[in-house]
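Heads up, one of the protein chains got dropped from this complex, but the rest are sitting where they should.
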Amino acid sequence: MSIRVTVWNEGRHEKKSPIVAEIYPKGMHEQIAGALRQSQGLEITTATLDQDAEHGLSQERVDRTDVFIWWGHLAHKDVDDRIVERVHKRVLNGAGIVVLHSGHMSKIFMKLMGTTCNLKWREEKNEREILWVTRPGHPIVQGIDDHFILDREEMYGEFFDIPEPDCTFLISGFGGGEVFRSGCTRTRGAGRVVYFRPGHETFPTYHNANVLKVIENAVRWAAPDPALARIGFGNRKLGWMSDYPTGNPPAV
Amino acid sequence: MSIRVTVWNEGRHEKKSPIVAEIYPKGMHEQIAGALRQSQGLEITTATLDQDAEHGLSQERVDRTDVFIWWGHLAHKDVDDRIVERVHKRVLNGAGIVVLHSGHMSKIFMKLMGTTCNLKWREEKNEREILWVTRPGHPIVQGIDDHFILDREEMYGEFFDIPEPDCTFLISGFGGGEVFRSGCTRTRGAGRVVYFRPGHETFPTYHNANVLKVIENAVRWAAPDPALARIGFGNRKLGWMSDYPTGNPPAV
Amino acid sequence: MSIRVTVWNEGRHEKKSPIVAEIYPKGMHEQIAGALRQSQGLEITTATLDQDAEHGLSQERVDRTDVFIWWGHLAHKDVDDRIVERVHKRVLNGAGIVVLHSGHMSKIFMKLMGTTCNLKWREEKNEREILWVTRPGHPIVQGIDDHFILDREEMYGEFFDIPEPDCTFLISGFGGGEVFRSGCTRTRGAGRVVYFRPGHETFPTYHNANVLKVIENAVRWAAPDPALARIGFGNRKLGWMSDYPTGNPPAV
Partner (left out) sequence: MSIRVTVWNEGRHEKKSPIVAEIYPKGMHEQIAGALRQSQGLEITTATLDQDAEHGLSQERVDRTDVFIWWGHLAHKDVDDRIVERVHKRVLNGAGIVVLHSGHMSKIFMKLMGTTCNLKWREEKNEREILWVTRPGHPIVQGIDDHFILDREEMYGEFFDIPEPDCTFLISGFGGGEVFRSGCTRTRGAGRVVYFRPGHETFPTYHNANVLKVIENAVRWAAPDPALARIGFGNRKLGWMSDYPTGNPPAV
């Protein structure tokens, strides 16, 4: 059974900036989607903010998505609250979401984290980023060496205002001396949330083989338990319980 | 320097139900406040949903609160979103919040957790609850034996839809066989969040010495670092960094 | 590629007690192994304390094990420290280990946890255990409803002296009122550690379909990243680094 992935991208930088358009002629979403399509067992579609009604995230599409990939930046505020609510609910019910780069301040990520998700940043200085593996053996860093280097990236620095992660699998060091928790996992409800830092739009980051490998691994890790569609939260769902698990009330 | 505590209570059950009014003639908030006032170094005020404009949580009051205690149930939806936003921001900037019992589905707790915070429940059956200490030595269970018993409480059962806690200090077992993570801590931003389960309005739970001791300990644990008011997130705050921590950009 | 599983069992209760021998005529290890052999992609062998030299855990066998299952009780002290060291090293290098029931005080589990792993217990009273899922959607509870019941088990109660788990996927409630964190996961080095509580030798617990399903899921979750055998901790391994990741030392 395939993992159904929706690669969602704001998609505006590509239209506004010739630099971005040159690096990603079909948009970042199509670049990422194209790479994932070469991997077995994944069924990939894309959606963007302005493409369709409901940002391409109709109820039907959301229901048929196992893992979301999310890239946004300039237009976080233009994402409709009802769509955010819809994706949030789907994640809590078992879907995965892989939030990329500036998606750290998207409504959906902030809603899942409960914090501002703010950080320090410095761009266009072409800083070198080294990403160090801090949890070797984790499925998300499968096939990744102990570190990899991106010659030019935007700097993101701590304090990154997120809750303590369940697992931190990558930490970055930047040329300027800053550090950043670049790869983190968490559960929310029955769903899984991955944050993965790289991907400034003016650099060819999503052409990098290591970056694409981490995204693919993250998708597989975050994919829902197939049994969940059937049993959900189980026979005794959440809410009011009139009866007892063993049938009879306890002796008083 | 005292810890400034605001005990916030919805305060409607006490007006609607003679049973609740009899147990808490001045409201649950005053019962809790009264107990805390006997403890040194705490400066206690109370506020309720209907008492004043802005639910008694004006910007000034919120700014002068170090730790919030929060009890709500029937009227979660009547709490103004702007007030929730204000308390949320204050917590992320370093305040503590101790959420009690049915406060698990308050807007503020759900916003801090990022999940539905839903659970199983069964009330009015007078079930016995035993709360077991799962982190002896933690400041919040200071003075508490390895367990304590509440003869009659409402049942709350797992799955409790919360993110994996930083620390689980109490787990309850109920007469009917259900279990529940009754005491959990987390950080959000620079602030600290405690959830503590007991406190169904029709039982005299906030007259129980162990329950009051845990609340007092939780307030002390969640109180902000006094230095934070002065340095906040530090000289290099969050956002755009024009310069480098070491003064000069790195050699390229 | 199959997951190579070694089911290790102390194997002495079965020889000493007619009750245990009747429930597990070939030993608990063979009962568990038999169930796992019906599942695809697993390659199962067994070993016991007294069976062979080195408790059936020669260096060769340990090196060819992807996931260990561990049941021990009376004879923890008879397990040779060098064998414990060998299994420990293998886990840190990427193998998984699923520790069952009274294995909580095995040398290998205590060494991996760093604590006493002690707990409260009461046996032979035929207590009912209800295991509640506290992380729906986790691969280890795949196919498990929101709870399952074991009519008769030994009681284990909190405080269970373990470090805060990475994830708690099951919590038990017992007939006597005690509670217990019955399913927990952690990483150690590049390896994964699962503790799963049920399995008192005088009850037919390892004939229970839910128990066997959790064990199977745990084996799959704990299995090592296949790439790890090739890259291990990566090109720049741990220890002394004479050079720099970017080739040149930084300008001073």
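The first chain written gets the first letter, and so on, giving A, B and C; residue counts start at 1 in each chain.
Operating definition for what follows: a residue touches a chain if its C-beta (ideal position, glycine included) is under 8 Å from a C-beta of that chain, and two chains touch if they have at least 3 such contacts.
This is a predicted model, so every value here is computed, not measured.
Taking the complete complex into account, A:I171 is the one of A:V62, A:M113, A:I171 or A:L238 that touches the chain left out. Set against the missing chain, the residues B:A21, B:A75, B:M105 or B:C167 yield one that touches it, B:C167.
Touch with the chain that is not drawn comes from one residue among A:Y24, A:W132 or A:Y195, which is A:W132.
Contact between chain A and the absent chain runs through residues 128, 130, 132-136, 146, 157-160, 164, 166-168, 171-175, 177-179, 181, 250-251.
Chain B meets the missing chain through residues 94, 128, 130, 133, 135-139, 142-143, 145-147, 149, 166-167, 187, 189-192, 224-228, 231-237, 245-246.
The set of chain C residues touching the chain not shown comprises 92, 111-116, 118-122, 125-128, 155, 157, 159, 161, 163-164, 166, 175-178, 186-189, 233-234, 236, 238-242, 244-246, 249-250, 252.
Everything that follows uses one rule, which is that only the chains that are shown with their structure count from here on.
Centrality by Cα centroid goes to chain A.
Taking each chain's centre as the average of its CA atoms, chain B and chain C sit 36 Å apart. Among all residues of chain B, those that touch two or more other chains are 128, 157, 159, 164, 166, 175, 177-178, 250.
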